[in-house]
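Note that this complex is displayed minus one protein chain, with the remaining chains in position.
Chain IDs A and B follow the sequence of writing; residue 1 opens each chain.
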Amino acid sequence: MTKEITILSGKGGAGKTTVAGALATLARNAVLIDADVDAPDLHLLLQPRIRRSETFYGSKKARIIAADCTHCGLCVDACRFDAITPGEPPEISFFFCEGCGMCYRICPAEAIEFAEARTGEWYVSDTDYGPMVHARLDPAQGNSGKLVSLVREEGRKIAAANQAEYILTDGPPGIGCPVIASLAGTDFVLVVTEPTPAGEHDLRRLAELLGLFKIPAGLCLNKWDLNPEMAARMEAAGRELGMEAVGGIRFDLTTVTAQLEGRTVMDYPASPAATDIGDLWKNVEKLLKKNDSAGR
Amino acid sequence: MKIAFASGKGGTGKTTVAVNIANILQQTGVDVQLLDCDVEEPNAHLFLLPRIDWSVPATVRRPEVAEEHCTGCGVCAEFCEYNAITVLKTTVLVFPELCHGCGVCAEFCPERIITESDRAIGVIEGGAAGGIGFVQGRLNVGEVLAPPLINQVKEKAPAAAVTLVDCPPGTSCPVIEAVRGMDLVVLVSEPTPFGFYDLTLMATTLKTLDIPSGVVVNRCDIGNDELYRFCRREGLPILAEIPHDRRIAECYSRGVLITEALPEYRELFADLWKRVIDSLPSPPDREGREGTGTSP
Partner (left out) sequence: MKIAVTAQKPGWTEPLDNRFGRAAWFVIVDGETKKWTAAENLQNRQAAQGAGIQAAAAIIDRQAQVLLSGNVGPKAFRVLQAGGVRMYRTDTAKQRTVADAVAAWERGELEEITAATTEGHSI
């Protein structure tokens, strides 16, 4: 059975993608997913070769047919999302339209169109480390949760066809809609964060979310040596919240060097970060086996 | 004047820049307030340690169905774009966690038996940190509706000469809601491939929304010059360059303000603010632009 591992952090910029890229080189027979569809970065490390690209229709959008509009203004008042600017005819903002259909249904002149609209693109690619599914929202578009669900579903199809051992997902920051979409059905969450007040604060909220969904999780502190005391405190807090400490990564500018070269940090095997991530992966695999034999 | 701080990528220093600008402005007697609109993971309070004077629930509307009068026609379920209502014979099931509060079901129920009530999705808290007005939103864990909460944070905030908005990471709905109505957005980035790529996404988003922006280059001495070339090409002003300084990282990890702990950086933030003011489109220019209907 394929194991799905999702990498999250709560706070952004804590090293999720650096770790996801590195683990992609270590996990054998894996399908890779970038679920941070707002600001996807994994492709900058894995250099995917796109095999297939598809349009994403993320939401219905309303549009006024100027010729049919009688300028009655009903739609302006009915829109709960302030997406319609009064005028003759009024104007519906493509970006602020929530796709609820209120204006379309309320318009007495049937002067509003309401249809699925393109809000992004998604891709199936090859990398040196396995197939990858990724996506990109169009500028100023929303509903990233739906796109996250879609790329994960595609990833699962490929994993089933390949009898893949792992699905490795680089998740979005935060704890909201796209994060929740990246959690459904995952077997294990690897939390990558840093020992700072913000990292600690966000870890608690993320742990609460994982508790709600009853998903097993492990904690990895990135740059732990910048504040070893806080790192230790966070590991202890993590344990109380049901997250096992599975590793720590030392502060290492090699991660920046690797990024600049468009490679993962594992291409620098002597670096502290590569050594630490190697150990991290061993611990994650061990923990997954243990969870498995415990019968889940 | 309303200025937002955004980045696309997380962890580039949005909050750091925002709270230090707030501090500099307060020191010079400016009537300033900071709104933390990163409602999934609000962190500005960790640096400002504000006194919280008031707290109100943030709510969205949800339908209530008087089932005893329901004819089971199913219009509400058919019209709901979010699958938040299901009708089985005359049993109506409402799923408030999926409801966007658009009001379509209540508006179009032929029996007029759907009313709406308020459902809490988080809290909005306000107060002050010394001379800085402070408002933040906190989304309840497990909730997905960040945008309406962000909208309410901005609505509930009192008027101030200068309003600074700390945005969530990413480029989709929550950020779009946070930058709505801003005079200028300060994009905080770093010259690494991740920082650069996510900056291009966010810059395109703002261009699409027709909101002017400028760039703060954080950790300006790591990475390469791609970001600078992009800014030149796009005509984005560089508002400030912050060096990679371990002491700044330490300030962050201790939750203290750079402009308090490291006075030599005060001038940098004061200059940053001056450039923000200089980069604002001047009123006649704005009117001219709207008059001709061309975008910049």
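Everything below uses one rule, namely that contacts are C-beta pairs under 8 Å (C-beta built on N, C-alpha and C of every residue); 3 or more make two chains touch, one makes a residue touch a chain.
Since we're looking at a predicted model, the values are computed, not measured.
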Options B:Leu49, B:Leu93 or B:Ala120, residue touching the unrepresented chain: B:Leu93
Which residue of A:Ile180, A:Leu203, A:Ile249 or A:Val265 touches the chain not shown here: A:Ile180
Where the missing chain touches chain B, by residue: 82-84, 86, 88, 91, 93, 95, 97-98, 142-144
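Throughout what follows, only the chains that are shown with their structure count from here on.
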Whole-Å gap between the CA centroids of chain A and chain B: 19
Parts of chain B lying in touch with chain A, wherever the complex brings them together: 8-12, 15, 40-41, 43, 46, 79, 81-82, 100-104, 107-108, 139, 141-147, 168-176, 180, 192-194, 197-198, 201-202, 204-205, 207-209, 222-224, 249-250, 252-255
Residues of chain A defined as touching chain B within the complex: 9-14, 17, 36-39, 41, 44, 60, 78, 80-81, 95-96, 98-102, 105-106, 137, 139-145, 172-180, 195-198, 201-202, 205, 208-209, 212, 226-227, 230, 253, 256, 259-260, 262
